[in-house]
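Excluded from the complex is one protein chain; the other protein chains are retained at their positions.
The block that comes next holds subunit A.
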Amino acid sequence: MSDQRIFAKYKANELRAELQVFDVKKSKTSAHKRKDALRKIIANLTMGNFTEMAFLYPEILKFWKIEDDLEVKRICHEYVRSLGSAKPKNAAEALPYILDDLDSRNEKVQIMALETLVAVPSPRFLEEATKTIISFINRRVIPPTVTKTAIYASEQIDFTENATRSHLLTLLLKFVERENTEPTLQVAALHALHTIHEKNIDLQPLRLPIDVAFKLLDLLPQLNEWDKALTLDSLTTAAVPESHDDAYEMIDIALTQLQHVNTFVALNAFKFIAYLLNYVDHVDENLIKRFSNSIVSLLNKPPEIQFLVLRNVILLLLSRDTPLLQLDVSYFFIEFNDPIYIKDTKLECLYLLANHGNLPRILEELEQYATDIDIQMSRKALRAIGNLAVKLDKESASDCVTVLLDLLEFGVDYVVQEIITVFRNILRKHPDDFTSSVKELVKYNDSVQEPESKNAMIWIITQYSCDIPNYLEVFKVFSSNILEENLEVQYSILTSSVKFFVKDPVPETEEICLQVLKICTEETNNPDLRARAFMYWSLLSMAHSSKNHIISAEAVKSVLDGELPVIELNTKLDPLVLEELELNIGSIASIYLKPVSQIFRSSRTRHLLQSPVLNKDRSNLKILSGSTSTVNLEGFDSLPEMVSHSSSDRSSSTAARKKMMNDYDKPAEKVNQLKGRRKSSVTSPSKISRKPSLLVRKLSMRKPF
């Protein structure tokens, strides 16, 4: 029977009738039809017909008693699960049956029962679930599938008592360390450990003994794809190498996974390696090559996944000074059939990748996009060119400007407007280099329509008035219909008219200035604009009144028409945030490029866990400083027993961090949160791995990061 017929809305009475009528005749067909009726219940539940279906509780319980059929059981469990969250009271009636099922011989039924127990949010269920899970994990004779479910179920539970939780944790840890079990179970246990540690703030961060970590890594080839990924994911931050050699060995093992078909596995391998790179003293060039190649091949995926990969590429490009990725720009060239979000992200990548060497290629490409039919795309491309000019040095900027001027001749309205807007930024970054182009721009005075480009145009005219002979005429075009403009433009007209006057106090400018001030104070409705106009007016009149010399004309000039600071495009994120993000490759945080605490609201405090190594080490800090060495003050790793080992690279990182803390005045909360997680670096100077002399430590401390 087609499932479509099942998916119709039914009333509880109809279904009840259907269930009962066939109760009487006990034949094979009636059992079949009963099942269909039950299916209809579930179908209605998925469609959201909760109120009607809730009436059928007694019927369901009846069936639970009499039926042995697996599918009927499934449906009963499903019913309780979906109604349980809404009506926990009713669910309690089903509890004895669920417990019955737990003792069933059929492992499928056991699993179902366990899942139902966990799914219903009520204290009694929770209690039972905790009990069952622990006993299941403890027992060795039960089938492994059930154990696995129990382990995963343990992740879901919010523990009421700390004692049970710690009991469970030790059990899980034992599981991870146990030899001769099925590898999936070990992975499940590892993942459960990881999740429970992440979920509970009061727990110390998960940290596995190094040999266990290695054992888990050795399992990798035997695991299925998802388990592989979970292992790599959980081991990031949990497996802390104790020496450079450890780190290299781990990297070697993880490298093989970079070429996995499954994007998630590849990306997790990537994350794991990126994390391990914090523990090595030098990086092989081959490694970077393989890294980059694996990323490139990930780009060849369905658009949604490609988008996620690209976001993570951006993250990586941002996070490393000597980028881990050496990517050819051509991979990020836009294709016409890319969805819009991919186009945007690719543009961002191109922007980040741009340097002196590849600029010509990128510009050529961007120029093509700028003449695209798609207006949005063309605007974005123009904006990107402008941003590049701001980002790069003067020489490269002039290349960008040439391209822009070429495009200007294209003459299409939106192109011209966008170019003018962009040009303002370029001029702010390189104030003296492109004055000759200004005349060219002013020719297009008539085609500016949008407020933003008008603003830009007015600003350019004002700033470079000395280069434009007829600047007042040009300006009058704008000032004459100030009343029809939008507020932003009105502001800039006002400011500019005052500036003209201050720069060059001749009758013409005075006339314009007065006219504009008058309009702004008398005819406009916006109080802000009026207030601003009044402010200018009184400022000017103060400077020009002969009676009181409170403020000189010079001073007014410097206030109104002062030297503007050179703008800087700030793409660098806070390094502390970047580090956190790097450990979150693939998560939502990497999409928005914001620290996890900002995206997952409310988990701000919880979030300390996200980087488990850190929050503990504040308390350990003092103890350490006395015992080992002064260098270890910051404690690269959280646990005291660790510190004695890789002190050399810690020392360099310490130095680096000290610098950082001064550089970035962040709220204390944030600093603490991310503290300790140091990327020591690719650039870390010391090559001595084990026991560096004091001298070397000192030296490495001073070296800039």
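The rule we apply is simple: contacts are C-beta pairs under 8 Å (C-beta built on N, C-alpha and C of every residue); 3 or more make two chains touch, one makes a residue touch a chain; residues count from 1.
The criterion applied here is as follows: contacts and distances are computed from a predicted model.
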Missing chain's UniProt protein name, "ER membrane protein complex subunit 6", "MHD domain-containing protein", "tRNA (guanine(10)-N(2))-methyltransferase" or "cyclin-dependent kinase"? "MHD domain-containing protein"
For the chain left out of this view, which of A:13, A:222, A:355 or A:436 touches it? A:222
Out of A:90, A:262 or A:447, only one touches the absent chain, namely A:262
Of A:302, A:527 or A:562, the residue touching the omitted chain is A:302
Residue list for subunit A contacting the dropped chain reads 2-4, 6-7, 39, 43, 46-48, 81-82, 84-86, 115, 118-121, 144-145, 148-149, 152-153, 155-156, 182-185, 188, 191, 195, 198-199, 221-230, 233, 252, 256, 259-267, 289-290, 293-294, 296-297, 300, 302-305, 307-308, 312, 339-341, 373, 585-588, 590-592, 596, 599-603, 606-607, 610
